[in-house]
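Here the complex is missing a single protein chain, while all its other protein chains stay put.
Moving on to chain A:
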Amino acid sequence: MVHWSAEEKQLIASVWGKVSVEECGAEALARLLIVYPWTQRFFDNFGNLSSPTAIIGNPKVRAHGKKVLTSFGEAIKNLDNLKGTYSKLSELHCEKLHVDPENFRLLGDILVIVLATHFGKDFTPACQATWQKLVGLVAHALAHKYH
């Protein structure tokens, strides 16, 4: 059973309250595809991913980034039941999408960096620690139903 302190919940809520899900989602996914180009393997039907500029401007990347981060929002509303929240998505990523869970960890790390660029000094070490914990647990929940 995951435990969240009051401080951690505060740090999550205060950051999330100021996040543009569309912007951050798009940026996080774009950076994933740029920094770890092998992750493009899952997006053959996304069209032009031939350069960082193409990836950043790609409307499918933006849309999917928004979708992914919106799902994060669900996690934040259900911090005490991440496995339940992600149960169906976990099955989907295993059985249909065949995504190695390592990719969830990569995306989580990228998301933390994107948040750092947006929040600057406000993204304190305590804030980073809390968010790395969260992205780690989301990755774990998404991998939970793998078989």
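Convention: contacts are C-beta pairs under 8 Å (C-beta built on N, C-alpha and C of every residue); 3 or more make two chains touch, one makes a residue touch a chain; residues count from 1.
Here, contacts and distances are computed from a predicted model.
Q: The complex lacks one chain in this depiction; which UniProt name from "Myotubularin related protein 7a", "Elongator complex protein 6", "HBA protein" or "Integrator complex subunit 11" does that chain carry?
A: Checked against "Myotubularin related protein 7a", "Elongator complex protein 6", "HBA protein" or "Integrator complex subunit 11": the hidden chain maps to "HBA protein".
Q: From the list A:2, A:97 or A:129, which touches the chain that is not on show?
A: Within the whole complex, the residue contacting the unshown chain is A:129.
Q: So one chain is hidden, and I want to know which residue out of A:15, A:30, A:69 or A:107 touches that hidden chain in the complete assembly.
A: From the options A:15, A:30, A:69 or A:107, the contact with the absent chain belongs to A:30.
Q: What residue numbers in chain A mark contact with the hidden partner chain?
A: Residues 30-31, 34-35, 52, 55-56, 109, 112-114, 116-121, 123, 125-126, 128-129, 132 of chain A touch the chain that is not shown.
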